[in-house]
Each structure stands twice: as C-alpha cells, then as structure tokens.
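Notes for the one structure printed next.
Note that one protein chain is taken out, while the other chains of the complex remain in position.
Going by the order they are written in, the chains are A and B; count residues from 1 in each one.
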Amino acid sequence: MVNIIVKDLYKRFRKKEVLKGVSFEAQEGKITVLFGPVGAGKTTILRIIAGLEKPDKGKIFFGDIDVTNIPPQERNVGLVFQTFALYPHMSVYENIASPLKAMGLTQSEVDKRVKWVAELLRISNILEKRPAEISGGQRQRVAIARALVKDATVYLFDEPLTNLDYKIREAMRGELKKILKERGGTMIWATSDPQEALALGDNIVILYDGTVVAQGEIHEVYNKPNNTIVAKYFSYPTMNMLEGVVKSKGDVVVVDLGFTVMEIPQAKLSLEAESKVIVGIRPTSIGISLTNKRGIEGTVLITEVLGSETLIHVDIEGRRLVIYVPEIFRIQPGNKIWLLLDSNQIYLFDGLTGKLLHAPGVPHG
Amino acid sequence: MVLKLKTFFLLAFPVFVFVIILWYGIGWNIYLSMTSYSMYNPRYDFVWLKTYNELFSDKDFINTIKITFTWAVLLVLFGNFIGLLIAVSIFQFENAKIRSLLTSYFVYPLAIPLVASGVIWRWLFDSVKGFNVYLSRIGVFKADWLSGWNALWSLIGVSVWIYGGFIALLYLAAFYNVPRDIIDSALVDGADAFTLMVKVVIPQSKLGLLLGTIFSLLFALQMFDLPYTILFTNPFTMTMVMYMYNKFAYMIVNISAAACTFLIAVSAMIVIPYATYGIRKWILKVI
Partner (left out) sequence: MKLNILIASIVLILFGLFWAIPLYALIIGSVKSLADAIESPLLDLPKELDMGAIVRAFNLLINAIINTAAVTIPASFVAVLLGSLAAFAIYLRSGPIADYVPPLIAITTYIPYQALIVPLISLIRQIETIFKLPLYDTLHGLFMVFLIYFTPMATLLMFIFMNNLPREIIEAALTDGMKPLVVYRRVALPLLSPGFVATLIFILIQMWNNFFIPLSMTRGYEKHVTLKTFGYVGEMGTIYNEMFAAAAISSLPPLLIFLFLGKYFVRGLLTFTGGGR
C-alpha cells in the first residue's frame, strides 16, 4: 500500500478553469474524503487519478511512481462511477469478474474472489441477473463490488450514494464503513454530504472553487474549520453565521451582534475595537425556551421536520438563525421563541478574511 | 491520454490509408487537369489552365452543367416538398411500428439497384406499351415521355420517386428530435394537429430541410446510373458525371480530370461548410 499524492493539478474545460492548483495526499490504508459542493471538481480529480483525464499541469504519484502519463488500464485503480457504469450486456457475476479476467486470473481464482466480495456486499443472490433486472441500491453494490474485488493501489468512489434514495443512503453509510474497513486499502471517497463524510472518512480534503481549502483528520477539521467557507459547507446542519462588531477593550472579547451583545471569555485574543467579525454558532448549540422566556426573543419563521429531527428557522430583528432539535418538535410560524446562546460554543472568524480566530475547546456532540 | 499514439495508429491504420488515397485522388485530379495527358498525347506536359479553357469551351460540357444544375434545383424543390408531405403524413400516426413500416415502404426504391429502376421506368415511359396506354384509356393526353427535353423532366421525376422516401426519413428524424415537452405544452394549450405541425413541429425541423437539401444536391451531382441506363448518351440527359465518364472512357484523361475537379469543387462549396459544422455539432454533441 502506498500514499497517493496529488500535486498541483490544473485543469480547464473549454473556457472554465475547474482545478486551479490542487494538491493533497491520501494516506495509505485510510479513507480520505474528497469533499466539496457540486461542481467543485471532485469528479475531475478522481478521473485524473484514475487516468481518464489528463491534467493541464500537475502530477499524480502512487508512492514514488509518477503515474501521470500512464494510461488507466495500467494504473490498477478501482473506480466506482456516480452512474455505476455497469455492463448492461453482462450478468452481475460477469460484471464483478471483469477486472479479474482482465488480470488473467484462473477461473477458480476468479470464482473464489467474486463469491467473497459478493458475500461482503450481500449480493450473492443476484449474481445471475442482469443490471436492468435489479434495483438502484443493488446496482450500486455491484459497482462497489466490481471495484473492491481487485487488489487496487487505490479505490476511488465518485459520490456513489448520491443517486440513491435518502433512506437507503442512510442505511448504506454504516454498512459501507464496515465493508470498506474489512476490505482495507487506500481509499478516496468523493461526496458533498457532510454527514456521509463524517460517517465514512478518516481524513478529509475540502475543495472549493478549484483549490484545497482544508485538509486533515476529519474530526479535527470539523471541529476547527479554518475559515468561514469550510465552516459553512462542512457542517451539518449548516453553521449559523452572524456578522458582529468587536466592542471589547482589554482581555475579554465582546461582540455586538445587533440583537444582543456576547461576552466570549474563552477567546484568548486581542482584537481591535470596532473590527468586524463573523460569529459562528452551530444549530446544535442553541438552546430553546418557550415557557421560561429566558434568553433572546425571536419569532418562528418555519419549522422543517426531517425524519426524527427538527430545524427551526427563527427571525430575530431581521437576522435569521437555525436551531436544531433532536426530536419532532412542532411550533407554529409567528410564535415567539426564546434562544439560549452558549459562549462556550462560539466560533469567531475574521470579518474580512473569514479566517478562524477562535474555536470552542471542547468538541460537542 | 487514454490511448497511446502507437495503439491508435495500429487500430486506425487501414482507414487512414484509404482516406489518404482518396485525398491523394483529389490532388492527383487537380494535377492531371493541369497537364496535357490523354491517349492521343501521352505526355505530362504542364499546361496550367489550358485544359480548363478547353473544358469550358466545349458546348457539350456547358450543356451538362445546365442539365445537372437544373436537376439539382428541381430535385431539391420537389424532393423536399414531397418528402415533407409524406413525413408530415406519417408523423400523424402515433404508433412507432406503423411509422416505421410506412417509412420503410417509401424508402424501398433506394434498396433497388438504380439500373433495375432504370429498366422499369424506361418501359413505363415507353410510348407504345407504357403509361400512354392507360392515359389514353381514360382519355387524358398522351405524352412523349422520353423525347427531347421531356426526357430530362421525366428522369427528374423518377429521381424524386427514388429519393423522396429517404428525404421523408430525414424530416421524420428531425421531427422526432423536437423535445417532447414543447409538443406537450402546445397540446395543453389546445393546439390541433394542423397548428401543431405548422407552428411547432415544422419550424423546429429546419435541420430536416438542411439535410434534405444537402442530400438532394449530392444525389443530383452524382446522377449517372439512371440516365445512363435509360437513355445512354442522350444529350438531353447528360449529367456532368456522364460527361466525365465519357471522356475517361475515350482516354481523354486530362479533360476528364478537369471535369472531375470542377465537380469536386462544386460539391465542396455546397457541402463542406454545412458538413464540418454539422458533423462537429452532432458527433461531438457540443451544446
């Protein structure tokens, strides 16, 4: 097993520059999540690693070997396409066996491996069927099986769960983590879903506007997002961002948010008075009170009930905050609601550059 | 680079050889047309444009230009008209099987060798045994289908029969390409079949008109088998290809090559702008 090193990738399609200098490393044996919004260039990067596209500039290394000019059929990469790309004219068995046959393994060896990976992905009962005859979730498992069946230098997953039913997606996440760990190997998993990333990844590389804006161990990056972009995209639910003005002098940071003034004693910073900051508050860190009327008063805009959780959108003097409640909670729009903000859970970002100034010390649930 | 250059050439080599031969042919035509080479003068003296002078001074050649040009214009007009009519009629039927069956039926003349069609039509045009018999039976005029200039009109009519179904096919392909939601929203707005065709489908089918015109022009420029079979070297139906072949058969190679070059130039002017633009658009799916 080797590290996969991506160095300085540049790629443009017609007039649009998609990759503007992307560099990162995927550690051997670990699952590295390639994270970014739709269109950020994740698929392009995976395709370049697989050898299906050539970068305008930059190199790819598998360990010490520069593979940039090696064609895909010689790179020994396992790739799971977003569209699955199964061979419609072959059975599930033949689809999975395909990379092994290309390697020239004996029939019995092929049979052994196919049966093993089918067992792993729980698709042993559909081996004789054609792709057209099975469900979307099953096709995705076949696509993953086809990639995992060989001993690849690196396994690449291009948002394989995106085309699936929401419910199936959730169920697959836990199962997949087990399967991937059991298989072992260096893996790069592309997604735009923060929950998926957190569930599956060991490390993360965050892509935005064609460059890498953060990389590292996944929970570290989650808990200490180095700027507002990372904080906004890589959070679930999305972090609330409020503009504020620094009102402190001396040791304690005091921020005026308009509808309230917050003291943040944990922030050991010295900030210029009147400088602009952005305060980040996770929807999970806001408490609500209805009867006691303690805290900041706001008006409910809408509530989104998602499964067994609720997001409440609240308006406070023209500002909008989202609060997360881990149960089904209904409240009518227009009702008053009181919010409790904990200064222990506040993130501070520079108002101009967006860079992280302070993050809460204790990771929260 | 998915495919190494070496492997690429290995796979594509034979085709490249053929394509290069054909391009070489074009070049060689141009060269030959500027020499004095013929059976009577087997020397490759370079005479520049003198051959073309000879060519365009030949009354016969000018005649063939007129005939071919007339053929092209009329085939475009009537071929497109009848093709569109047939296509619109077939399109009214929703069932794909019926459409396919009808289309195949009207295309059948293209499956028959043109020589065989020529045999049939030569007899249909026969003054004694052909159409005239039946026309006089119902009291309509009799025509001398193949005498003088009538021959040209008759043969152009035959070519409409041969190619009309194919042109209808082109229009149908264009109709099928009209996005379904445009048709559906027109229907929801209450359009009847007639309005639908006139206001929605036909305007979207400019591609069909373009293709129909280009193919008709190409068919007219290549016209040889039909007139050669029916009327052999009759001057009223002599197309440019027939002229060229005539010179070639008599080994007057340089004039033949000059006529060929002229033919190639005309086709190129018509087709290449549309072809390269069209090919890239369709094949590469550039949106």
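The working rule: a residue touches a chain if its C-beta (ideal position, glycine included) is under 8 Å from a C-beta of that chain, and two chains touch if they have at least 3 such contacts.
Small disclaimer: the values here were computed from a predicted structure and weren't measured.
Checked against the full complex, the one of B:L55, B:V76, B:L146 or B:L211 touching the unshown chain is B:L211. Only one residue in the set B:I67, B:A151 or B:V253 touches the chain that does not appear here, and it is B:V253. Although one chain is not displayed, chain A still touches it through residues 50-52, 71-79, 81, 83, 85-89, 98-99, 102-103, 146, 150. Contact between chain B and the absent chain runs through residues 1-3, 7-8, 11-12, 14-16, 18-19, 21-26, 28-29, 32, 82, 85-86, 88-90, 92-93, 100, 102-109, 111-124, 126, 128-130, 133-134, 161, 165, 169-170, 172-174, 176-177, 179, 192-194, 207, 211, 218, 221-222, 224-225, 228-229, 241, 244-245, 248, 253, 256-257, 260-261, 263-264, 267-268, 271-272, 275-276, 279-287.
Methods note: only the chains that are shown with their structure count from here on.
For the pair chain A and chain B, the distance between mean C-alpha positions equals 58 Å.
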